[in-house]
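For this view, one protein chain was removed and the others were kept in their places.
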Amino acid sequence: MSQRVRIGMIGGGQGAFIGGVHRIALRMDDAFELVAGCFGRDPNNTKATGAELGLDPDRCYPTWERMIEAESQLPPEQRIEAVSIVTPNHVHHGPAKAALEAGFHVICDKPLCISQEQADDLAATVEKTGRVFALTHNYCASPMVREARERIARGDLGTIRKVYVEYLQGWLSEKLEDSGQKQADWRTDPARSGPVGALGDIGTHAHQLLEFVSGDRVTSIYAILQTFVEDRALDDDDMILLKMASGATGTLCCSQVCFGKENGLKLRIFGTEGAIEWDQEQPNDLKVIGSDGAATTIRTATGAAGEASTSLTRTPAGHPEGYLEAFANIYIAFARAIRQQEQPLANPFPTVDDGVRGIRFVGAALLSSAENRWVDIPE
Amino acid sequence: MSQRVRIGMIGGGQGAFIGGVHRIALRMDDAFELVAGCFGRDPNNTKATGAELGLDPDRCYPTWERMIEAESQLPPEQRIEAVSIVTPNHVHHGPAKAALEAGFHVICDKPLCISQEQADDLAATVEKTGRVFALTHNYCASPMVREARERIARGDLGTIRKVYVEYLQGWLSEKLEDSGQKQADWRTDPARSGPVGALGDIGTHAHQLLEFVSGDRVTSIYAILQTFVEDRALDDDDMILLKMASGATGTLCCSQVCFGKENGLKLRIFGTEGAIEWDQEQPNDLKVIGSDGAATTIRTATGAAGEASTSLTRTPAGHPEGYLEAFANIYIAFARAIRQQEQPLANPFPTVDDGVRGIRFVGAALLSSAENRWVDIPE
Amino acid sequence: MSQRVRIGMIGGGQGAFIGGVHRIALRMDDAFELVAGCFGRDPNNTKATGAELGLDPDRCYPTWERMIEAESQLPPEQRIEAVSIVTPNHVHHGPAKAALEAGFHVICDKPLCISQEQADDLAATVEKTGRVFALTHNYCASPMVREARERIARGDLGTIRKVYVEYLQGWLSEKLEDSGQKQADWRTDPARSGPVGALGDIGTHAHQLLEFVSGDRVTSIYAILQTFVEDRALDDDDMILLKMASGATGTLCCSQVCFGKENGLKLRIFGTEGAIEWDQEQPNDLKVIGSDGAATTIRTATGAAGEASTSLTRTPAGHPEGYLEAFANIYIAFARAIRQQEQPLANPFPTVDDGVRGIRFVGAALLSSAENRWVDIPE
Partner (left out) sequence: MSQRVRIGMIGGGQGAFIGGVHRIALRMDDAFELVAGCFGRDPNNTKATGAELGLDPDRCYPTWERMIEAESQLPPEQRIEAVSIVTPNHVHHGPAKAALEAGFHVICDKPLCISQEQADDLAATVEKTGRVFALTHNYCASPMVREARERIARGDLGTIRKVYVEYLQGWLSEKLEDSGQKQADWRTDPARSGPVGALGDIGTHAHQLLEFVSGDRVTSIYAILQTFVEDRALDDDDMILLKMASGATGTLCCSQVCFGKENGLKLRIFGTEGAIEWDQEQPNDLKVIGSDGAATTIRTATGAAGEASTSLTRTPAGHPEGYLEAFANIYIAFARAIRQQEQPLANPFPTVDDGVRGIRFVGAALLSSAENRWVDIPE
């Protein structure tokens, strides 16, 4: 990258989790320079975080509104070109829209926002402004996910019949939000998380991954949203039956009360002529079932891996990459789209459309669970 | 076993699969002597099979009715004591009932039969005759399944919250029944398989295993029964949402069109304090998640394995046992119950009650799928 | 098998381990009838074991010499045709030789015997008598071992370069022999085990498996025989560097003091064009590395498995078989060789030649370790 993209961050102050991940991701391939930030609602947090990051104190802003306004006033060669939004869900739409309208490119954590109206509005804003918008469904940028997608796209599996995707965690098995743990606190609070808990936090990842890899669409669902931990305000476990545009069917299960599960995102797709299986906890392996029924493990950066995955690895075969590297794959694609050095085709990243589909999926699940019936999801 | 149990077999002639398995199972621990049989509808098949097995030709019978009648006439010290029924589903109820009424103990392949009426009738007949009745849900006799059951029964998992059981195969991905393959042929034929295909063949295994291990009961289900292969007469793929008596919920998926899957029966149970995971394709391993969240692999016959499992292994740690040994564990328990050498508590085997519950489960699933609603399963 | 082979057993009374395994193995495929036995030095043990097995008390003999003599006197259609020898190592040569000379076929546990002289004498006796002699190196009859052998024989691996075989156990980490545990007791006693402990007990298995699968020969070794547990009389850990006839090199490590290891026999072979890996604790899987470097798992009885393995499985894909089934594969081959129903090529079993090679390997290792130098093993 001949010239780094100047970027500002909203959210990600002390005590946050995902902000630090975004910062590692944007540093990894040296394609960004973090030059401004509003790292939280508390200006002291922003100041302290900015100092720790070596930012110019003048560009550590007390509010995101102020940041966008002030940066817009700076000379073009100084001001930020892009904004990274790593706040809780309820603070996605506002800064994203404002940033886009101020002419900044936006990379935003998932889920896109907390209502269908917000989602549609963001999609319209992206369209109107023509800015680059990336949504960090990071798992879809794991090399072996791309390998799976490439193989399915070229027909290795024949017609898809069955899809099983699950995202099982156990960290909310107890009422962790009562302990003040920051990640649990906002994720279980409707005011900040939106109308769903587990479904928005991890279910949307599972949904996006499934559609991304399969090239298929979830068209109708039957959902059971549940809360196992007493007095928790949002769902912590969901079971969803799926019908796909292709005629395939399957299940999407997500849970944050599966004791002992860490971050168990697992995707299996079965077609008439083959199958794939991927588990994000061992992300460098893709299990591929070929025409003779035998399971072959395709590993990153080996001779058996294709272009779609190999182009996203930084190290030779046998040198495992993981969560942070996949995250960085979104960032590098975002940077390249900004610089127009590369067609998005080679490393497609999730866009506002993925976000809109995720929010539709959430809405359909809420309706299905409330009315105990199948609900369609429009294309 | 001081004296072998004299047994006769119905079904299991040339071309059959499960009959041979039953014969290995009954031989393994030397507790039975196979002395009579009606191995198929074709008397020539019976004759040839009997000859191969070294049976007295006079005790190779042209019909099962004839076998039961003739054996009943033999002197008590010669005649069979038990009958093994390994026919397609539609020929379970008839010979089982007749055998019981003739005073013979019965061990029968699953599912129990093909209708609720047949199931209730068999249960009543067992009760009335007082004979021993075993149903070969063989997987529940795998040592590590017993280990899981023992651990759950003593409270290692706390309160159960989530159950996921799946039984995925791929062997019916194509219309194998058209090729004349005998196993596919009858399993996809409503006249012989009964009103369901995959659900009866493997779904009932999954259901029984879940209830056996968890000690919990499936009380309400929402089922989607599907047929993926064109012109197939019965379901080849099922997705079922579960509510358990304990308040736990989960999914039961079974399929015979998951390309490349061999015999993927996998059970996962999550409680408030622990979890277990078992995969019948690696049956000597039980994954146990303990209170610190770490996963320990309990292996058969090791110091970490408990009495319930260790009593069912024949070899020291590291000497893998498998499908046939688990099957034999049902047979040895059946023999011991006949000889009353041992309380069934130490090695409980599936009984007619398991069979009745399986048929109720099938009936509820059919109703749920047809009427698109949740259906309760009475206790 | 049209007519069962009448067999007598030497060893395997109460408290023994391997005798019970042999009995399950010989029963499994219904090819043998156990009709006589001398199950231990204590006639009461023999009587009790015979009674438990339902043998004619007249054919439960106080000594093996008496058994061979008495059986020889019986009419041909009654007397045993074969002898199974399952005693400690020092009682292999005597009964094997006597049985062969009396015209009986012999199946004997490993290692063949305890000295080179005994080994050569047995080989000469087999040659002279023309009787069938099988040595129960059971692991080489595991289907996926046959699969590996077939693939190597047809050239899938190109020229072999590296071989790594290990057999690691932990059960003798403490001085178990002091507790009176019968298996530990004789295995650590030079009078009964012979001049080596771990090397004879498990090292010979590893050596035989390596030569059987690779089709190659160990021609020169550098061995370190060690004893870790204080006051143990024989080696409990061995490390051996190998040179093969093909020019390949590698290591053979065996140990009985690797804490926590159960029965870790693992073989890896690397050639110029491919590689294989097999672990007897997960015996239904064969890892095959093909020309593109990707690892495929070949599973028993699947479409990807070849004739050599498939002919040795009793159940369809996904129905795991294990240690006992592999053992039974030796017995059925032994029976077929006796009945001449089948060329040994289809299911070759280890013979006295494997036994002689094993004893030569032991002798070379002892010499190498004592003199701290490489020692050749003649062809």
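Labels A, B and C are assigned to the chains in the order they are written; within every chain, residues are numbered from 1.
The working rule: contacts are C-beta pairs under 8 Å (C-beta built on N, C-alpha and C of every residue); 3 or more make two chains touch, one makes a residue touch a chain.
None of the values given here were measured: they were computed from a predicted structure.
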| item | value |
| --- | --- |
| Touch criterion as defined above, residue of A:Gly50, A:Gly264 or A:Gly290 at the omitted chain | A:Gly264 |
| Residue of C:Ala184, C:Val213 or C:Val257 touching the missing chain in the full complex | C:Val257 |
| Omitted-chain contact residue, chosen from C:Gln14, C:Gln226 or C:Thr310 | C:Gln226 |
| Chain not shown: contacting residue from A:Arg23, A:His137 or A:Arg151 | A:Arg23 |
| Residues from chain B at the interface with the omitted partner, ascending | 292-299, 302-304, 317 |
| Chain C residues that touch the omitted chain in the full complex | 157, 161-162, 164, 166, 170, 173, 222, 224, 226, 228, 237, 239, 241, 249-251, 253, 255, 257-261, 270-275, 289-290, 293-295, 372, 374 |
| Residues in chain A touching the chain absent from view | 2-4, 17, 20-21, 23-24, 27-30, 51-54, 169, 171, 261-264, 280-284, 299, 302, 314-325 |
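Here, only the chains that are shown with their structure count from here on.
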| item | value |
| --- | --- |
| Centrality ranking, top chain (CA atoms only) | B |
| Rigid-body rotation angle, chain C and chain A, from Cα fit (steps of 5°) | 180 |
| Chain centre separation (chain B, chain C; CA means) in Å | 34 |
| Chain A-chain C separation of Cα centroids, rounded to whole Å | 55 |
| Mean-CA-position distance for chain B and chain A (Å) | 44 |
| Touching two or more other chains - residue numbers and ranges from chain C | 299, 302, 317 |
